[in-house]
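Here it is: the structure, laid out below.
Part of the complex only, each chain left as placed.
When the chains are written out, they are named A and B in that same order, and each has its own residue count from 1.
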């Protein structure tokens, strides 16, 4: 029987010990009228050889297109040790480290992870992960409501330069608790959030301001000013960051102008995927969250602490559990229980292998490749840069026609050419968000350039002929 | 082994924190991408005020050091692949290796979540079929794979219930009834959805107290969250009555599917009258537990809640699959993750389900029940008290050590720790909260009788130890990489991130 080790003799012996004649007697407490018939909608079992063939065939259907989409999920090289170790049975098939003494591997790893994330973001404490970047933002909003005791409005300002999918998720989640997310518009020229749209809230009760750096357009926000504005208005500052970018960008813990003492963000969150987690159709990734020590008891999710054992030797254990649902139940900081342990494991190995120098190199290589791509594409007639603000590794391009059809043409050529922004920003009618990471080489970029020139040229030619 | 040897051993066994292995200037440069040099190659410089000034103090280690460190750390864990792990409510069963290796085929690993459907038919076919299989086994009308763990599935469920009532203009329904035995995520979720939690007790047989339910149900009732079999390890026999009461009061029924393993193919939540269910695919369908996740909390709904399912879901137009989103499903409660949830977890669940197949499903429930009932009988025969010994166990059951606690001053925690010395992971302790000194034991169907027997033998041995050498139990574990850890100290003297010894000293 698939995955079931019982021999007929085992079964007979066990039934005898239980004192029943058949396994179905064990289900006798289920009202008979409820018993199900055969699950005809489930196909018959496949052997491993059959499912392997099926999955290879399915994989072959999708193939391996050359990818230039970013938009919140980035294709990076993942060092071979990362998943070779993360998929070791001892990590892969253990669960939440409730029994600390039998889970020191996972616990120490999470402690190391917390240390790295705190360091990278410049914050004092980190949790052990949330589901993904989007839900982490939602949790950050709820946490801000709890943490900002001076605010009663439950009103959080969110620029439209924040990933629109994150905004949607945050809305789905916080709305039920009466938290309002107010969107702020952005500057059409620079691609940064519009400072003026903030001014109208000066002096009002605002619970928190969200800032995404780099923003969804890949443009860098003026984080210092924004942070100072928030603090001046007794709002908390929630930073949403790409952790990889922090190898080069100012850590949120230091945001804010020197005049106000680089007070820093209050809550930092984001998507951990760029740190060694494969694209994999969108998950499992992991959301991270760091904050100041003063807010640690408001933070959702698990936290690992270092302590001593009965003999005075250091060891690791889950701590501050009184914030969590299994203790605090209806009054917990969040309902999260299972988190994203395995991807955190991968990320911790990734960060260890790369170190600060390696992360810096990856970030720099991404910036170079994107600049190279931009150059190659804007050399094509009809392709222009949309925004003037400084960039990290994503770029918005304006085409001379709707992006959707161009993307379909490119896909037919085995190229995923970017993201059609018009679905989220109707005002950006023919805009394309493109990204080239360190995984792209000269030939790849040339190939994209050539294909785009062909597609646009062919369309122009057709248009000309018509 | 004498003192000298054991101090040597301990030193040899202890794995330093990675920052202690780290040394500035050490690196694993093979992992660094090539960087273009030359005037043309560079990206435009970052504005100075947005740049990082000081390098973060990340580890600086060689590739071998990283590999060795994490390999050694892994060896400090108990896991399914190394130990029997009867952690109640968690369904710690064998995670087939094929699920991982096939989900990690390069084409699947490299698929961008925003790739167009035209380039994703292979992947979407798997997700569509998974939705269909889950629909079938739950008896529901529609499934969304988006929630990223059980708790998020619960959130989706309660949010749908609220949306349903709101859409009907029934704004006042903000109470969620939760039996007191419920998992902590249930009340936490209700609160997160802005609901008020009404706890109701169970009767002495472990069934819901029907009178209390009748009293609680009413015009404010949004719904009830129920686990069936309950977290007490027994099937809710009065489920038909419960269903009638709640529906009659205008509320909906939410099924916490953490225990789906117990009833796969035997009885379907839809047939029991539930309106919505979340499944823990990482439990019932054996995706990796990963030291705490990831999970997948797919939700299934009955007809009434169909329009509210979280997006995206996979639809089929003729031969083609495509995402259905807010345009197709305007009433949806919306998105819960940036993309479509833990797709890789769903892939593993899909592969697992195809390998189990139609007949394998029901075998899961049958052998999970056989193992649990067998252990319950054996342990009671050894002198332990089952909390609901008069009932059939579902896929798990509860032992209460109340008597031993009184007699020997040995707690459930002590027994849990002592089991580690016997080379077995402990059951869940102190859950459900209402059974004192309890162990919730879930062997799962993938464990062999010999392993169940070994566990029962160890328990029996520990019972002997309580009387004869109580310190052996109360001071356990003795053989783990660390002795019992001081949780109080951990919470008091918070040490949550690494600091160099010098910095620590100065604190």
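The working rule: a contact is a pair of C-beta atoms (placed from the backbone, for glycine too) under 8 Å apart; a residue touches a chain by one contact, two chains touch by 3 or more.
Just so it is clear, the model here is predicted, and its values are computed rather than measured.
Per chain type, the number of copies found in the complete complex of this structure file is summed up as A x2, B x2.
Everything that follows uses one rule, which is that only the chains that are shown with their structure count from here on.
Averaged Cα coordinates give chain A a centre that lies 20 Å from the centre of chain B.
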